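All protein chains of the complex are present and in place, except for one that has been dropped.
Think of it as A, B and C in the order they're written, each chain with its own count starting at 1.
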Amino acid sequence: MSFGSRRTVPMIITFLVGMVMFAEYFFKMPYVADVANMMRNFGIVIAAFALGLGAANLLIIHGRHIRKRTPKQWYFSAWLFIVMFTFIAVGVGFTVNAPAYVWLFENTLTPVSTTTYSLLAFFIASAAYRAFRFRTKEGALLLISGVILMLGNIPMVGISVPGISALATWLLTVPTMAGLRAVLIGAAVGTIVLGVRAFLGQERGYMVGE
Amino acid sequence: MSGKEQSFVDRLQRIDPRVIYGLLIVVLVAPLLRPLGFPIEITPVVQKFHATIETLKPGDVVFYAFEFGAGDYPEAEGAGIAVKRHLFAKGVRIVFATTNDQAVLVLQKSLQSAGIPSDRKYGVDWVFLGYIPGAETAIAALAADMHTAAKKDHYGTPVEQLPLMKEVRSVKDIELLIVEGGGTETPTQFVRQWYAPYKARYLQICISVVGPTLQPFVGAGQIIAMVVGASGGAQYELLIRRPGIAVAGMDAQAFGHVLVILFIVIGNVAYLASKRMRK
Amino acid sequence: MMYEMGQSRRDYGVLVSGRIFSLISLILISAAVLLMIRRAKQGKVPRIRRLAGLDAIDEAVGRATEMGRPVHYTIGWASGGLSGSMAAQILAGLSVLGYVGELAAKYGVKVITTVSQPDTLPLHEEILRLAYQKQGRPDALAPDSVRFISIDLYAYSAGVLGEIEREKPAANIMIGPFWMESLLFTEAGFRQGAIQIAGTARTSQIPFFVATCDYTLIGEEIFAAGAYLSKEPSQIGTIAAQDMGKIFALILLLSGLLLHAFGNPVTKLINI
Partner (left out) sequence: MAQDLVATVGIWVAALYTLFTFSYIYKENPLYRFAEHTFVGAAAGHFVVIAFQNILSKGWYPIVSKGEYVYILSMILGLMLFSRFVKKRAWISHYPIALLVGVGTALAMRGAIQAEFLTQIASTIAPLYTPNQKTFDSFVIALTVISALVYFLFTIEAKGPLKVPITYLSKIGRYLLMIGFGAQFGATVMTRLGFVISRFQFLLFEWLGLR
């Protein structure tokens, strides 16, 4: 196939599929809903295949480490492969509902992943201590509203100091909500503008290696 | 001012983070071992969530999207368990599904902790459609036609063979949508694909980081109410009169918050003092 | 309780009622995109206002040069990569990477960029290669500058923490879509004493960047920054089109608030 059509055909596919989805939503037209439904289901199947891409990448990258015996890394890469293939063997062999798979998931993946997240507890404490200083006007605003929210989240303070919990709720549901609403409106415009660019074929970031 | 005082104030301004980490461990572990049982205030928004579920009649169908992965599940664990207990107690029928690959296993854990009443039969009273890949596309597909989006349930049974799914085909057969987790994006996609076209009644359970970012949807009535984080969970446990892990963690939460505020105060006092000294 | 799809409060023929103003708005914004991109390509390129966070990048790379330590750069994590919903933020982050790469090549500082999305890996490599070439020093680019960590958020976070700890960067620059890793990375950067510049349009993470970084690009500022640095007319035209969209929102808002006493006509219009 020529270079031109390799670029053009995907652009046409994107455009046509998009128009079907718009037609389904804005117009009452026969058959369109069925086609749109099929497109969505195709999307689901393709997305299922896409899940395998990440694993294929890891195979390439860590395979390289093992082959080259990268110092301080290759034995970690080898261990990574062992874990990965154990998961695949058990999961494909016995399904994800098998007790063995649940055991693996709950005792390796779960603790590391939640503990990584929980490191943030320590970090937010030290970040708050460093960041919340009365340095500038903006810093002061950040500090005051942050501390009010924290106070509002302490049960005894909420009950014993009248108004704190109401003020915290007000901050969240009035100014904070409104600021985020402005961001949301801006993001919606961004979604639409970039969508138009995608349909025009201006957004081809995914077309690498042409 | 003497140099000694100056250096003390300077040191207060730059406490080694590891000191903070250590103190935090102490103030969190102590109340877990010796609970004090501080009172907890029930907020209107959690009450509204509870009241919305109270309006359901036995047999009504709830679509429950469970979107927590292993990593972000813990904070709202109590909330999710309490809401599921409430649903089972109401005798509604539930269709579970997820668009997060890890959630299939996390949901099993959550259901196990919630405890499915022995008279609720799989396939009749509840089903789990499993993981549907494709993010927003999957969410839109589920609204339009759950049978073709899922095809088989999580355990490999064709969807059309499940008695409950014979009555449930699309969003139109659903009385209430509940989404548990999913960061900011997945709930946004549910608003776009379930509320905007079909005006689905929608309740959300989320962690505290995400709560504020979904507030615009609550403010506009697209999401009816939210249970947010550990404190929302503790309140919900009290509302259904079954205190659990969220209530158990609230004392530690209180102490943790006090410590963080204390450090902010120390940091600021030291900062202002050193500024005055320099003058 | 639910409404039928396209339940008609009033019949508008082939159009689905309740969605008509949506369609009109979509058409208006699309027209603005076409117009602004066309104008930009004709040479009428609008000016983007000054962004403090961008000026700070020069300072940060300069400091890394003085200290003889590397610059760490990452665009964050995003499921779906370039074909997912975070693609725009990824591309903004990559535009800034190009600029950081050029500065690094100019001053002879090592850049380390950590990657979570495999499909952006070749782009990272290509962008840095071009940046070094542009400064006439294609050989100065270290082969291990681009480091793929993991596609999983937590694994990527854990990996980047390790990289920051080992490489001790003097500048830590993070622009793109960020999740919980935002605060992890700024804390790791702080522990190394790095000057930190960050920006994201993911609203739940902006507060941590604002509170912990030396300079922050808030929300959509990262798109403006990306367009500004890329100097590509069509990108700058896109930013101008987004401004038109926001002005459209402002007009609806202001007229709605002013006319509310007269039977709230704008809200009615929006709901046709």
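As a working rule, a residue touches a chain if its C-beta (ideal position, glycine included) is under 8 Å from a C-beta of that chain, and two chains touch if they have at least 3 such contacts.
Computed from a prediction, not measured in an experiment: that's the story for all the values here.
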Query raised in the report: Which displayed chains does the hidden chain touch?
Result: A, B, C
**Report entry** In subunit C, positions touching the absent partner
**Finding:** 19, 21-22, 25-26, 29, 46-49, 83-85, 119, 150-152, 154-155, 158-159, 161-162, 165-166, 204, 206-208, 210-211, 218-221, 224, 236, 239-240, 242-243, 246-247, 249-250, 252-254, 256-257, 260-261, 264, 266-267, 270-271
Query - Interface with the unshown chain - residue positions in subunit B - result: 18, 21, 24-25, 28-29, 32-33, 74-77, 101-102, 104, 130-131, 133, 135-137, 140, 151-152, 156, 158, 188-189, 191-193, 195-197, 207-209, 211-213, 216-217, 219-222, 229-231, 245, 248-249, 252-253, 256-257, 260
Query raised in the report: In the whole complex, what residues of subunit A lie against the chain that is missing from view?
Result: 6, 9-11, 13-22, 25-26, 38-56, 58, 60, 76-77, 79-88, 91-92, 95-96, 101, 103-124, 128, 137-138, 141-150, 152-153, 168, 170-172, 174-189, 191-192, 195, 198-199, 206-210
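The criterion applied here is as follows: only the chains that are shown with their structure count from here on.
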Requested in this report: Kindly work out which chain lies most centrally, taking the average of its C-alpha atoms as its position.
Outcome: A
Report summary line: Contact tally winner between B-C and A-C is A-C
Query - For subunit A paired with subunit C, centre-to-centre distance based on mean C-alpha positions, whole Å - result: 15
Query raised in the report: Where the CA atoms of subunit B average out and where those of subunit C average out, how many Å apart are those spots?
Result: 28
Query raised in the report: Residue numbers in subunit C touching 2 or more other chains?
Result: 154, 180, 187, 203
Query raised in the report: Residues of subunit B touching 2+ other chains?
Result: 17, 71-72, 135, 197, 212-213
**Report entry** Parts of subunit A lying in touch with subunit B, wherever the complex brings them together
**Finding:** 25, 33, 36-37, 40-41, 43-44, 46-48, 50-51, 95-97, 102, 105-106, 109-110, 113-114, 116-118, 121-122, 124-126, 128-130, 132-135, 143, 147, 150-151, 153-156, 158-159, 165, 169, 172-173, 176-177, 180-181, 184
Query raised in the report: Which of the residues in subunit B end up touching subunit A in this complex?
Result: 15, 17, 20-21, 24, 28, 38-41, 43, 69-74, 101-102, 104-105, 108-109, 132-135, 137-138, 140-141, 144-145, 148-149, 154-156, 197, 211-213, 215-216, 218-219, 231, 250, 253-254, 256-261, 263-264, 266-268, 271-272
Query raised in the report: Of all residues in subunit C, which touch subunit B in the complex?
Result: 1-5, 79-80, 84-85, 153-154, 179-180, 187, 191, 202-204
